[in-house]
Every structure is written in C-alpha cells, then in structure tokens.
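A protein chain is absent from this complex, but the other protein chains hold their places.
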Amino acid sequence: MKKILTGNVICNDQIANDIYKMQISSSHMGTIRAGQFVNIYLEDKSLLLPRPISICDADENSITIVYKVVGKGTKELSAYKTNEKVRVSTPLGNGYFIDGKKFGGQTDDYKGKTVTVVGGGIGVPPMVLLARKLKEKGAQVTAAIGFQEEPFLVEELGKYCSEVYVATDNGTSGFQGNAVQMIREKNICSDEYFSCGPKVMLRALSDFCAEKDIPCQVSLEERMGCGYGACVGCTCKVKVKTEQGTEIQQRGVCKHGPVFFGEEVAWDE
Amino acid sequence: MKKILTGNVICNDQIANDIYKMQISSSHMGTIRAGQFVNIYLEDKSLLLPRPISICDADENSITIVYKVVGKGTKELSAYKTNEKVRVSTPLGNGYFIDGKKFGGQTDDYKGKTVTVVGGGIGVPPMVLLARKLKEKGAQVTAAIGFQEEPFLVEELGKYCSEVYVATDNGTSGFQGNAVQMIREKNICSDEYFSCGPKVMLRALSDFCAEKDIPCQVSLEERMGCGYGACVGCTCKVKVKTEQGTEIQQRGVCKHGPVFFGEEVAWDE
Amino acid sequence: MDLSVDFAGVTLKNPVTTASGTFSARESGEFYDINELGAVITKGVASEPWAGNPTPRIAETYGGMLNAVGLQNPGAVAFIEQEISYLKDFDTRIIANVAGRTIEEYCSVVEMLNETDVAMMEINISCPNVKKGGIGFGTDPRMAAEVTKAVKAISRKPIIIKLTPNVTDITEIAKAVEAEGADGVSLINTLLGMKIDTQRKKPVLANIMGGLSGPAVKPVAVRMVYQVRRAVNIPIMGLGGIMTGEDAAEFIMAGADIISVGTAALVNPTAPVDILQELKLYMQEQGFKTIADIRGAFNA
Partner (left out) sequence: MDLSVDFAGVTLKNPVTTASGTFSARESGEFYDINELGAVITKGVASEPWAGNPTPRIAETYGGMLNAVGLQNPGAVAFIEQEISYLKDFDTRIIANVAGRTIEEYCSVVEMLNETDVAMMEINISCPNVKKGGIGFGTDPRMAAEVTKAVKAISRKPIIIKLTPNVTDITEIAKAVEAEGADGVSLINTLLGMKIDTQRKKPVLANIMGGLSGPAVKPVAVRMVYQVRRAVNIPIMGLGGIMTGEDAAEFIMAGADIISVGTAALVNPTAPVDILQELKLYMQEQGFKTIADIRGAFNA
C-alpha cells in the first residue's frame, strides 16, 4: 500500500541561492526508484494540495530532497527545522526505466556502457540518485548539468560520475550556455541519456538523441492535483503506435511518468 | 492608535482541566482597564477571525490571559511554547466602569466601600485584574466564584480579596451550587457587584441586585467578527430611557461593552 | 451502530462515497481498502472518448482548488472494460457518473451502462449543451427536466441527477428533475471560478475558468442541501468540501442521505476511509445509533 508518512527533518540547509536540501528520516518508504518523487503535505491550511518533489537521494532510513523556493509551499518547507515533522508520501511515479523490465530496449545490465545524466536547474536533484543507481549497475556515468548562475549538487554527482560538466547561462561557472549546447560543443558521447529540467532543454536533448539515434529518457513536469493518478489533472501527450499508424494519446505525468522516452513525447501538442 | 502587536509567550501553563494561563510579553499595550479584552490572531490560516479573550492580569510589560480549550483556535493557543510569537491586539472594549468618568452613579473613590466580584467558569479570569484595580482604589473586595467542578485562579484572587468564596456545581469544592445561589445563601453583601460568566448567572445576579437596589455591572459575551466595532456582528439589546419612555436599542458588545449595567440589559430580548 | 442507508432503492453499507473525478479504482485502491466504502462514484464517462482541456488543469486557491480537467475520459466502452470490470469484484456499490453534450449522448451511455454491474447512475448535468450554444444543461430547469426524462425512459438503474451550484435557485432545478422521475439528486458540483497568476499575468488554468471545490465551498453546499431537502422528497447525496467526519454529519443534518468525498482525497489520499472512521467516532460520542439519528437530532 502507498502511504502518507510522518518523517523527521534531519537537516534542512540552504545550498545555493533559494535552493534548499532537506533530509527526512522515514522508515517504511519501500523501494525507491531513481526519478520517482514524493508528495510533501504542507502545514499551511490555506494550501490544500501536496507539493511533488523529486527524490534526490535515499538510504535505508531517509530520503533527501532538494528544492527551490518559488512560492508559499516551498517557502514553508524552507523554514522547517531539524527534528520538526514533515508529512511525506511514499514514492510516486515510475522513475527512470533502468531495470530492464519495461520497454524492450533497456537492460538491467549497464556494464561497459557509458551514460550521461543531464540536469537543468531544479531538474538536477533526481540526477544524483539516478547516477548512483546507474553506477551500481556498472555504467560509466557522466553528468552534464546546467544552471542559471549558481551550480549546486556538483560534489554529490562527483561521487558517482567519472566527470561532471557544468554549464551556466552567464558563464560564471563552467561552460557558458545550457547543458545541451554543452553536450554538443564538448561532444559528450554516451550510449544513453537521462534528463530532467525545463521543457525546452528536454526537447533539445531529445532532438539531439533523435539525430544520433540514441535512447533518451526525460522527466516531465506538470501542475498536479493529487500526484497519485486519481484526478486526471496532470496529463501530457504521447505518440503511440497503433495499427492505424501513430496516434496522439494522453498520459498522466504522475502515474505513467514523470519519466518518458524522448521519442515518445508529443512535444508539439 | 489601536494596534496588532506581536508578543512573546512568557509561559503557557495548564492550570485546570482544559484551562490554560498564558503570559504574553508586550510593551506598547497602552492603558489597560479591567474587563477589557484582547483579540488573539491565530496562525491556522483556515481560521480567519480573531479570538476575543479577556485580560486576566497585566503589568508594565506583559498581559496574562486565561482561556479554556473549546475549539480549534483555543486548541492552537494551548500548544504555544515559551518564546513563541503570538499576535495580539491592544486592549479592546470598555471594561468595567470604575473610573467615575462615565455614568453618574460610579465614583473613582472606592475607599470604605465593599464590593464583590462574581465570576462563573471562564468568566472568572477578568475578575483578577478587576479585584486588583478595585483594591487599589481603596475598596474591600470579596470574590464569589463558581465552577462546574475544578476551581482555578483562587489563589490569584486571594491576593486582592479579603475573602474568596468558591462554589462548584457538584459540590466537590466549596459551596454546592452556582455563585449567585452562594451569594444569596451566604448573604455576601456589598455596595456594588461586578460580574462575568454565563448569561444565566449574570441575569440571576442582576435580578438579585435589582431586588436590593444595588448597582451591578455584567460583562456580556457575544460571537464576534472584528472585535473592534467595524462589522456590527456582536450586538446585544439594552433598555434606553428616552422622552417617550423606555426604548430597546442595540449596542455593540465589543465596542460599547463588553460591560453593561445589569439594569440596562434587556435580558428578555 | 448501524451505518447502512437506503438510497434510491439501493442499500449502501455506509453513507460514505467518493466524489466523481477524484477517485480512480486502482490508484485510490493503493492507499486504502475500497471495500470499506458505501459506494464508489467513478469519473464522468461519455459515449465516446473526450480529450479534456489543455494543461495546466489544476490551480490551488485559498482553502480550495480549481480544476478544468474538462471531463477527459476514454469513452464508455473502454470505461466498462477497464474500470467497471475491475470494480465489480469489490464489496461496494458502483455509481457511474455520466457526461454528455447532447441528450442522445447521455442516453447512449445509459444504455451501455444498463448492461453492467453499476448500482446507479449519476447524471452530471453541468456539461455544456452543444446544441444550445454550450449553456450547461443544469442551469435551466427545462433542459434539466428534459435530460432526466430521456434517461429515465431507458435506464434500468436508479438515476441520480447531479446539480450545479451555479444557479439562482437550485430548488427549481431539483423540483424539475424530481417531477421527471429522478430517483435522487446529488449536490453540489463545482462553483465556476478563476485565478490569475499576477507574476505571469495570465490565468493559471489553460482553460481560463474552472470548477472550485474543497472546504472553501462547503457553506454554499450545506446551504443548498438544506434548501433542496425542503423542496423535494427524493433522496440527496451531499458533497462539497467535506474534509472530516463532522463535516459529513453536517451534510446529513442539512438533509443529505449519503455524502461524497472529493477534493479531500487529493489533500489526503485516505480521506474517504478516514472520514468514515471519524463519522463513526462522532456517532459514538453523541450516542447516535443510525444515520437517521444524526438527521433527527438536528433542529433549525
């Protein structure tokens, strides 16, 4: 059964401008797949809906999230102190497909493969757990991450990646430009790409991978109601091959996603 | 100007079953008259309206309130810890008329007078400050206070009263019955009576005083909106002598009260 | 304590149901045991698949939310195959919520559902009537009556008409559908609302307007249940902002026979079963033995 748990804040630190990292102790989280998210239920009673936040990292007894303060909910979160309670769901969504169970192309065995995790801004956090899992599966992992100005999670990614390429919009750190431009210019090659970030970036990466005919997974974001598939609030459009040719169908981002294959997403719809 | 201040909780202790005493540090409270109340503004954003609570006691830099947990708002209050912030208005309402300014009958000079403060249940708290002020003005103060079961503030009243008579509905402490029955049976005589508590008790006291032709002030309670006279939510009916005889008029409890003269209240309306 | 209720000729083991559009059999079933509920009400289903509205479809408001899902649904055939066939094995009643843009569309869904395990059908007449320029069927007593008459003529299951609150006088609509034989009414659907993002300077919802639900609207819902209870004799399903067991009791006092939990299930996935537990607790505290006792205790 899925559940809403009450966890304890282990730490909640600002790691960059407006960016916070919170570690939450919570047993009973169950199996966690990279790319899954949790719903955070707020205390402010004027705000009813949960806030979906990607799992950045996890161990037996805790999960770590990294979030940006953009409104009242994340503002509330940023004020939580060590040992305060936080209500959080067990993992939601499918996460990245790296278990070789779904979709023929993927395999559980990443030995000898090179993969690149591509994160943009607040899409960087889920890349940490993903890089770790991919490394555990034997892949050689590269990270290509882009920020507006101030990079974060570079060190964490460094633990699991052989190389961490950083881009910033204004060039204050690393490459000047976005992560996909950097991949092109630095010719960062891989057998597979995994990504989370702004839609424009995901699309650019998807186009890049299509050109090269390399598999690519992207994590989409959509405004959510329930976060668990009950309200049909969060659909995106995907291309589905049917007997009559390709059909545009709708998929719940929270339930069928948030991760989709780049080629599957109907970017223009 | 009236204000909403942010005070600090100095202490917030349970003093009886469901009854709490909170001391709030707050400079800038201005002059405080006995029988005035403050509006407490809550943190729970689903609850918009302030909670009116009588001032139980006050010194230069703090006020003390005593409240009963009856719903969500008072439940929230009961959880406030020392040093937490609490938003509170400066004093509201008129309080008891003991300054001889209003209404011909009253005089500032209570020397040699005997007065009785009569409190019922959660109407007992404002009697503490009142007893103190009356004692300061030279009166000999008696307290007659009634409770359902568990008495509170007996000691505090003892500081300012020559005698504190306690009644409980079930007789577990002191007199068995209500405060006004006790006054009648124990023949607690006075030059003036002051009271706060359930409407039935106030009325019984008012009847008692009318029989004896002794002045009597009662503090009424009404469901409030604003608490400062803007919304006309909290009216009560009073008898007003006009040229055409006695007329029933409406008065705002928060603004013109909460204290009225017993003979003035139109109890049957 | 006996929580069972008879509603439009069907016995429910308790009065708690899930509001249409906020319950999905498999997904909600991952959080609690569906068997505990008196009935489940499924998402609006039309005769053919509907794509619904573009995203964003959801906005949060003070104590409430807006949705403009636009009745996205896979059509009755897929719905029966996927949802009803799954739900029929649970020990709970199935109430199917039916959408349509013409009377013919409503009727076609009702005919298909006649053959299934649904216990009743709830007709959502807040849908825009495409033949009448998109005006909601539910805002005009005559149109509401027409839909009711047409579906009653062919339905082999009890018909509940779901009323919209966006009307001057909801009792008029309730009386009109009662006169045409509706077996019950449910209310309220969402209030039409809108939110503007003052940072982006545009409406939050792609559809501009959407339906307001959640605790913010509860006082309107309770008022309407109270009014409708005094206007018609058919049973009432009450909903709109129910978040707690006492909220459920409030609707029952106002005149509801059974209640539905909608937005609360987004705020807290186990809300329907939690509310059922709280309702039991409340009844215990008050010494109420039956649902009828709750209603009986109320005096206005």
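Lettered A, B and C in written order, each chain numbered from 1.
FYI, a contact is a pair of C-beta atoms (placed from the backbone, for glycine too) under 8 Å apart; a residue touches a chain by one contact, two chains touch by 3 or more.
Predicted, not measured: the structure shown is a model, and the values here were computed from it.
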Check: Which of these touches the unseen chain: C:103, C:194 or C:231?
Finding: C:194
Notebook entry, point to check: Which of these touches the unseen chain: B:20, B:110 or B:228?
Noted result: B:228
Check: If you put the missing chain back, which residues of chain B would it touch?
Finding: 1-4, 41, 45-50, 89, 222-226, 228-236, 250, 255
Note to self: Applying the definition given at the start, please give the residues of chain C touching the unseen chain.
What the structure shows: 61-64, 66, 139, 166-169, 191-196, 198, 201-203, 208-209, 212, 215-220, 222-223, 226, 241, 243, 246, 249-250, 253-254, 282, 297-300
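In this section, only the chains that are shown with their structure count from here on.
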Note to self: Which chain is most central here if centres come from C-alpha coordinates alone?
What the structure shows: C
Item checked: Most widely separated chain from chain B, with each centre as the mean of CA atoms -> A
Notebook entry, point to check: By number of C-beta pairs in contact, which chain pair leads?
Noted result: A-C
Next item on the list: Starting from the mean Cα coordinates of chain B and chain C, work out the distance between those two points in Å.
Entry: 48
Check: Centre to centre, by mean C-alpha position, how many angstrom separate chain A and chain C?
Finding: 36
Note to self: Can you compute the centre-to-centre distance for chain A and chain B, using the mean CA position of each chain? Integer Å is fine.
What the structure shows: 59
Notebook entry, point to check: In chain C, which residues are in touch with two or more of the other chains?
Noted result: 62-63, 215
Margin query: Quick check: what residues of chain A touch more than one other chain, meaning two or more?
Written below: 45-46
